[in-house]
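One chain of protein is taken out of this complex; the other chains stay put.
The block that comes next holds chain A.
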Amino acid sequence: MIKAILIFNNHGKPRLSKFYEHYSEDTEQQIIRETFHLVSKRDENVCNFLEGGMLIGGSENKLIYRHYATLYFVFCVDSSESELGILDLIQVFVETLDKCFENVCELDLIFHVDKVHNILAEMVMGGMVLETNMNEIITQVDAQNKMEKSEFSSFFSLYRRLSFSLPGRTGRHRLVLQVPLLVPCLP
């Protein structure tokens, strides 16, 4: 079973967190911090599996992560999941995001948390892998997007525009957030 799915950036700022088991608010934050601490220490050329989180780790659980541009995607799973299977699931997830957002970048995840959650809900339900076929996931999400268009709200487009005119934001920062998470093809 998947216990949690976390996405955070290179600085440890959470961008998405979904827990399939109940933890208290504080524990959740601690888990994010600890996971970031563990994952960020690792080089690029090491394996994608981690054991050893105090909170969510233990001998049963495992962290499986991938690093894309500015974001880390971390899945915390128990022993009933296949490590390599989850690794590919992350890839499917990111590819799906890439398709839905067209060159997905960190900013998309910030301003469309709900959308990302909805995509995730089509893939993983209650900690169980529901669907692994990207096209199927996109079909489901599209069906909902149609619904959305019919009830179009004017604010939606506003966000993107506004996000660039926020005070105190340097151009560089913006660029960093917009680095597309180039999705490499798995071997």
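The rule is short, and it goes like this: a residue touches a chain if its C-beta (ideal position, glycine included) is under 8 Å from a C-beta of that chain, and two chains touch if they have at least 3 such contacts; residues count from 1.
The working rule: contacts and distances are computed from a predicted model.
Chemist: What protein name does the UniProt record of the undisplayed chain give, "Neurobeachin beta-propeller domain-containing protein", "Pyruvate dehydrogenase E1 component subunit alpha", "Chromosome transmission fidelity protein 8" or "AP-4 complex subunit epsilon"?
Modeler: Answer from the record: the omitted chain is "AP-4 complex subunit epsilon".
Chemist: Provide the residue numbers of chain A that touch the chain removed from this figure.
Modeler: Contacting residues on chain A, toward the hidden partner: 13-14, 16-18, 20, 22, 25, 28-29, 38, 42-43, 45-54, 57-59, 80, 82-85, 87-89, 92, 110-111, 113-114, 117-118, 121, 125-126, 128-133, 135-136, 140, 143-144, 147-148, 151, 153-155, 158-159, 162-163, 166-169, 186-187.
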